[in-house]
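Below is the structure I would like to discuss, written out as structure tokens.
The complex appears here without one of its protein chains, the remainder shown in place.
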Amino acid sequence: MHRLVPEKLVTVITTDVLEQRLVALVRRRGASGYTLLRARGAGSDGLQSGNLEIDTNLLLKVILPPDRMSGLLDDLNALIGQGYHLTVFVSDVAVLNHEKFERPMTT
Amino acid sequence: MHRLVPEKLVTVITTDVLEQRLVALVRRRGASGYTLLRARGAGSDGLQSGNLEIDTNLLLKVILPPDRMSGLLDDLNALIGQGYHLTVFVSDVAVLNHEKFERPMTT
Amino acid sequence: MHRLVPEKLVTVITTDVLEQRLVALVRRRGASGYTLLRARGAGSDGLQSGNLEIDTNLLLKVILPPDRMSGLLDDLNALIGQGYHLTVFVSDVAVLNHEKFERPMTT
Amino acid sequence: MSAFSNLLIPAVLFFALGFVARLIKSDLRFPPDLAKILSIYLLVSIGLHGGVELAKADLGEAVAAVVWALLLGLLLPIIGFGLLLATRRVGPLDAAAIAAHYGSVSAGTFLTAIAFLGSQGIEYERYPLIMLAIMESPAIVVGLLLASWSRGRIAKTAPERGTPRADHGNGHLGDILREAFTNGSVVLLIGSMLIGAIANPKAMESLHPFTTDIFMGMLCLFLLEMGLEAGRRFADFRRVGWALVTFGLAMPLIGGAIGVLVGDLMLGFSVGGTTLVGVLGASASYIAVPPAMRLAVPEANPSFYLTLSLGVTFPFNVVVGIPIYHQLAQMLAGGA
Amino acid sequence: MSAFSNLLIPAVLFFALGFVARLIKSDLRFPPDLAKILSIYLLVSIGLHGGVELAKADLGEAVAAVVWALLLGLLLPIIGFGLLLATRRVGPLDAAAIAAHYGSVSAGTFLTAIAFLGSQGIEYERYPLIMLAIMESPAIVVGLLLASWSRGRIAKTAPERGTPRADHGNGHLGDILREAFTNGSVVLLIGSMLIGAIANPKAMESLHPFTTDIFMGMLCLFLLEMGLEAGRRFADFRRVGWALVTFGLAMPLIGGAIGVLVGDLMLGFSVGGTTLVGVLGASASYIAVPPAMRLAVPEANPSFYLTLSLGVTFPFNVVVGIPIYHQLAQMLAGGA
Partner (left out) sequence: MSAFSNLLIPAVLFFALGFVARLIKSDLRFPPDLAKILSIYLLVSIGLHGGVELAKADLGEAVAAVVWALLLGLLLPIIGFGLLLATRRVGPLDAAAIAAHYGSVSAGTFLTAIAFLGSQGIEYERYPLIMLAIMESPAIVVGLLLASWSRGRIAKTAPERGTPRADHGNGHLGDILREAFTNGSVVLLIGSMLIGAIANPKAMESLHPFTTDIFMGMLCLFLLEMGLEAGRRFADFRRVGWALVTFGLAMPLIGGAIGVLVGDLMLGFSVGGTTLVGVLGASASYIAVPPAMRLAVPEANPSFYLTLSLGVTFPFNVVVGIPIYHQLAQMLAGGA
């Protein structure tokens, strides 16, 4: 049997202009890694057609232990408070190799 | 503490030929936005290698309040009934900035 | 009313060098299909910037009935045991057109 | 002889390289957008060339070419539909979707034929370029009509299943006709043609290095990718069955023969031009028609039409078809 | 007359093709990276050209051009800001973000102007190429200062809301200034210019086919895509409202007139060079400024500045603006 261990998956969707800033937050909060996908879409910020350097979205996925998640959500909330357009949601997942998500990135 | 509010996330995977039609449905059903990712894969429809204009998939994500979700699922069901190949699934998520998902897109 | 039927969604994030091998596993385990997204990110394996042929990730999504999922997780565990860097997680989803996920791919 | 020299054209060799790479299971692959970028480049370049020629064209001859392009686009899918139903291997909706592809044209095959003629120093008329742009839309329309008719027939046999489909068919027909004429590649090709026809000739010359000098190299890369795709699809031929594969080989021969007859007898073209009309008749679309069918005939299985068009007919035409149509053209038009 | 001949430049015709394709709701679309690739190519090519010229430039004239570029980049956003506040349709933060775009430059418009001059055989000075590279950064800086000032004013009126914003504004100001000068397109343009200036001239010649011969074709593809984007944004003009659309038409005329005055009176350029300085004044950035504003003025609505810059001002300049600035330049500089 596999030991599937519950974890939290935080997903953020926003303009890719924020990439460096989001990755810095994720590192600071001690995530073991992160995944970025290129996205497009629309929302209160208008259309993000994904065709130009200036209107492409990114979708960020971070799995992290619940205790570190809270700090990350604080940071994201602060960005929203500053006026940035972020779609943020949390899902419950069960991970296969549980220990790896405990070790913060070294670079 | 963050008020994480439960919402529904609807995911649709299908050929990107349907993009305009799916986006129109999502708008009509009053979603506050939507996100599109480029995808490839395989299924009953055969291989979608993603290399040609004619065999690329898209993955659509829409978060919307449960009452509007039902109508969207009706529409998607109707497309499946017409013969279109759609993979549709719903997940439970908890969103950070809850109010934004209540406001339908203005364009 | 829609009959939304619960299924399992397995997500794998790893280097795209493993694509052929992962797709073979998914086929062998009788999934009805699979979806691939191009990704980048970072983890214990270092940075995967997505800019070069040699440092791009993929994100694989497979919905499959719980009984077949277990075998797939075994295979993925074996890969991890061999030293491959895989991020694997399972989520609960509810699918719209339930029967389609029972039929293994024919090619 | 001429078949052999065809094989030594770089474009054809690159196609073969892609095909072989897939057969030996190489991990060679193109980034997903490269084929799309090359295809945009090719459509714009041939559009501009066609337009420059159009501007110099004789009106009567141009009209005749357009009319025959329309007729070929209408006639070939109907022949294809009949043959497919005769195989009894596919239902009428699959038959309609497949048939539509054969009324339309493959730009890659057409350009390979131009490289083939060029490498042998054979002259050709420019009207086939205009015909190329015309032939996408009628084939789509005929495909839709055949699908609509098939749905009606299915509805009669099994009324409980047919009703929603017929309804749907009517509901979006306007949309779908619009789609046939505003299809991206049709707009790109016809738009570029208009630009080539009306733009300042001196400014057009400044485009020459882009549209002409590097053209062959871009075509080689495109055919390399098409070889990869054909190799991938070719592996599926067992799944589509021998009857359909036979159709995928016979239909281009029929279309090619009809094309050659039209080019010589109806349009009075030279051997080169007649060969090109043969290629227009023989080749099957893999750009404009597949998405149109996916949208309008969702009941049809894309594996069938993509495997036949990309995995069977395309390699057949590129490797052996073109020299055959050229031979036919020579027998007919060369005697004149 | 000259306006009409502008319309027959292939680059402008391709822009129109993209625009029309969107209006007729064609599904024509470019792969998402093609615009980015073309934009990198164009920036590198004009950078190299500019650098080769820079190496030959008269130091005094080059310094004057740089100084006037800086002044234009500082002055125009302030004028724009005032006009926008006068419309009373947008708040000061939106006004700041929009105004910054008009102090900067659209490389696509500039290159279309060069194609326009080339098609008429009009000579031009090369200094505007240097000015183009200079004008991105000051406009960003002014935009940020205007936004900062606006936040201060908002904080006074509604102190409870303003505090966190002002804080934020200070907190990242250093970052944002750095961003203004290390912005990807600024680095690419200025870097290529330096390379063009210092590289071995013989080696530079080997780049000629790439940077010059195929340039017009690449520009045509780029403008085709920009036409598609402009068409997409144009549809939003109703949402931004007539007052703002009027601004998007008036501001380029004002900026163009100022630019023409600067080019003729201050820099003493010929008709061609003066036209180009007019275009620098008239055009609005759609590469470097939007991401800078998104990062630094998140409170501003991107729909406003993207619609105005891409959907209103860009098409206006490409189709009617350039001939107008040329006419103005002719009236002023042509008389000399």
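Residue numbering begins at 1 within each chain, and the chains themselves are lettered A, B, C, D and E in the order written.
Assume a residue touches a chain if its C-beta (ideal position, glycine included) is under 8 Å from a C-beta of that chain, and two chains touch if they have at least 3 such contacts.
Because the structure is predicted, anything quoted here is derived from the model rather than measured.
Participant: Of the residues listed, E:Gly184, E:Gly241 or E:Gly268, which one is in contact with the missing chain?
Facilitator: Of the candidates E:Gly184, E:Gly241 or E:Gly268, E:Gly184 is in touch with the missing chain.
Participant: Could you please point out the subunit D residues that touch the chain left off the display?
Facilitator: Counting only subunit D, the missing chain is touched by 5, 8-10, 13-14, 17, 20-21, 24-34, 37, 115, 118-119, 209, 213-214, 216-218, 220-221, 224.
Participant: Of the residues in subunit E, which ones touch the absent chain?
Facilitator: The list for subunit E reads 32-33, 36-37, 40-41, 44, 48, 178-179, 182-185, 187-188, 191-192, 195, 198-200, 202-204, 206-207, 209-211, 213-214, 291.
Participant: If the hidden chain were put back, which residues of subunit C would touch it?
Facilitator: Interface with the chain not displayed, on the subunit C side: 15, 17-18, 38, 40, 45-47, 49-56, 81-85.
Heads up, the rule we're going with is that only the chains that are shown with their structure count from here on.
Participant: Please indicate which chain is farthest from subunit C, where distance is taken between mean Cα coordinates of the chains.
Facilitator: For subunit C, the chain whose C-alpha mean is farthest off is E.
Participant: Please identify the chain lying most centrally, where each chain is represented by the average of its Cα atoms.
Facilitator: B
Participant: Quick check: more C-beta contact pairs at A-E or at B-C?
Facilitator: Answer to which pair has more contacts is B-C.
Participant: List the centre-to-centre spacing of subunit C and subunit E in whole Å, with centres computed as mean CA coordinates.
Facilitator: Spacing between the chain centres: roughly 45 Å.
Participant: Give the residues of subunit C touching no fewer than two other chains, as numbers and ranges.
Facilitator: 37-38, 91-92, 107
Participant: Show the residues in subunit D shared as contacts by 2 or more other chains, in ascending order.
Facilitator: 32, 36, 184, 236, 291, 303
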